[in-house]
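A short write-up of the structure that comes next.
Excluded from the complex is one protein chain; the other protein chains are retained at their positions.
Letters are used for the chains, namely A and B, taken in the order the chains are written, and counting of residues starts over at 1 for each.
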Amino acid sequence: MNNILNVSPSPHQQGAETTRKLMFGVVIALAPALAASIYFFGTGAIIVTLVSVLACVATEYLIQKFILKTKPSVSDGSAVVTGLLLAFNVPSNLPVYIIIIGAIVSIGVAKMTFGGLGNNPFNPALVGRVFLLISFPVQMTSWPVPTGFKTGYLDAVTGATPLGIMSEGIKNGETVAALMEKVPSHMQLFYGYMGGSMGEIAALALILGGLYMIYRKIITWHIPVTILLTVAIFTGILWVIDPTKYADPLFHLLTGGIMLGAIFMATDYVTSPMTAKGMVIYGIGIGVITVLIRTWGAYPEGVSFAILIMNAFVPLLNMYIKPKRFGKEVKHG
Amino acid sequence: MSSTVLFTIAMLSALGLLAAVILYFVAQKFKVVEDPRIDTVNEALPGANCGGCGYTGCRAFAETLVKSESFEGLNCPVGGADTMARIAVILDRQPVAVEPRVAVVRCNGSPDHATRTSFYDGAVSCRVAHALYGGQTACQYGCLGCGDCVEACKFDAMYMDPVTQLPVIIDDKCVACGACVKACPRNIIELRKRNKKDRKIYVSCVNRDKGGPARKACQVACIGCGKCVKVCPYEAITMENNLAFIDSFKCKLCRKCVTECPTGAILEIGFPVKEAKPAEPADAAVN
Partner (left out) sequence: MLKTFPKGGIHPPENKLTADRPIVILPVPAQVTVPVSQHIGAPAVPVVEKGTAVKTGQVLAQAKGFVSANIHSPVSGKVNKIDTVVDTTGYKQTAVIIDVEGDEWLETIDRTDSLAKDIVMTREQIIERCQQCGLVGMGGATFPTHIKLTVPAGKKCDMLIINGVECEPYLTSDHRLMLEKGAEVLTGVSIIMKALGVDRAVIGIEANKPDAIINLTEVAKVFRGITVQPLKVKYPQGGEKQLIKACTGREVPSGGLPLDVGVVVQNVGTSFAVYEAVQKNKPLFERVVTVTGRSVKSPGNFLVRIGTPVTVLIEAAGGMPDDTGKIVNGGPMMGKALAMTDVPVTKGTSGIILFPSDVSKRAEVLPCIRCGKCSSACAMGLEPWLISVLAQKGMYEKAEKERITDCMECGACAYTCPAKRPLLDYIRLGKATVIRMVRERITK
């Protein structure tokens, strides 16, 4: 017998799913939203996305190769996903140097300092986004209006987002009904005719991506459905109590980053719970905190902060919520 | 200064004072009465918390030292004789002389010597491989090369040689804490007496098969022929289960066994190179 045989413990077969396939599955799921953002925001969207992805991949590669001196693992696709999600969280007219800083914070601080893939407690793209929001508040809150593909990059015309209009208006004492005249219709919001960050605008595209991920078994329904349901119920209760002061639930679901957050950000494997029950509690927490910030907080949008706060609770959720064991425990005599 | 500032300073100072008073009384009430010598002894210890003394960290060892009557059986291998002498002064006891030791890997089954008969592809852990099967060679006692020992060493005293696929111990750094000995699932590593110039003579084999299968598996295996036992003038070598063992505390490093061994299983380390003999014993034993 010439062959030297391979010997390993069982199992001797491995499933077809790999980390890289999962990551690129997410990239495919983001494709409709990317297409929508390019359609609405034009060249700005393309530039921001490209710079973000390249910067994230480069940061990870350089840190791994020259600081940690280990084999670079960028081919697993996780840096690409972080780059895309970071791009989706910023306005399409964000200058290049700010994007790069965001990428360095996302990958370098939020991911690599904790030990790389699998070890970060907080969603890297969201940490990058929040850092940029606090450090560059002006650039991070000037949202281009969607004027179609002809929209330039740094010279894009900016305006307030529907959520911004609504929350500012309510603080100024205007009624919801009056404000609803100033914002796009629900249908327009669904398709994406609204100002906002690159990824959050097209609810339809995001939902399509979410359905694809559920079909591919990349994510389960628990987190997105729970978050959206919680937001809908909480805002629904408020709206029923006083429709002049609180916008309707559908408006809340279709504006701001809640769709993007619920479907793509909160479902990040590393920073979300491992059990279904844990995911539901996580989702409820995010929903509640989002609505609290939107309604009574200083910022018009609260999803990023809500997710980051719940990220901190995930280790606790994983520790105390265990899957249903098979068989009762029998105490040894 | 405005009244706000004065008021703030007064408030904070009062709070600070109140906290200090509370803390003082709480500290007094819940004070743990401890022999103050435990702290002093703990300072004298290296603080590596490696467990080489057999206790769960330096402080536990310090407590044991303070409570015990004599130093019999108590030794810090990392600090060595100096540290034990210093502690003896602190506790006003007699230090007990302990021979310094060093870890030695007793296997020479590199790919040159032991042909690879299979390829191990499982988790890179000796304990996993050991639980699975005999190993990548026909010798089911030899080193598996996955490096559990290297990982266990907290003193950077070990590394895996990529060519021989065997672990290498850096004598200068080894403190004989015993972590690698515990990590090896096959008891291949042994703490042996440390000699001058780090000289060593040892049987680099733990194969307990009979001579035929042992030699077939590895060219430098101990075949249990017993020639070394006969030639040793100090009765330092014993034979058990087809395997020779040299007691490092009885061995006087005369090297008679090294020349006598037909397979080259006994290694001499740290000695000046001998002149080449006309007929190498290893070649003569091939047939």
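The criterion applied here is as follows: contacts are C-beta pairs under 8 Å (C-beta built on N, C-alpha and C of every residue); 3 or more make two chains touch, one makes a residue touch a chain.
Bear in mind the structure is a predicted one, so any value in this text is a computation, not a measurement.
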Displayed chains contacting the withheld chain:
A, B
For the chain left out of this view, which of B:Leu18, B:Ala85, B:Ala123 or B:Val168 touches it?
B:Ala123
Subunit A residues that touch the omitted chain in the full complex
1, 3, 5-15, 17-19, 21-22, 73, 76, 78, 116-119, 269-270, 273-275, 322-330, 332-333
In subunit B, positions touching the absent partner:
117-118, 121-123, 125, 127-128, 131-134, 140, 209
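The rule we apply is simple: only the chains that are shown with their structure count from here on.
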Subunit B to subunit A touching residues, read off their complex:
116-123, 128, 131-133, 136
What residues on subunit A touch subunit B, complex-wise?
4-9
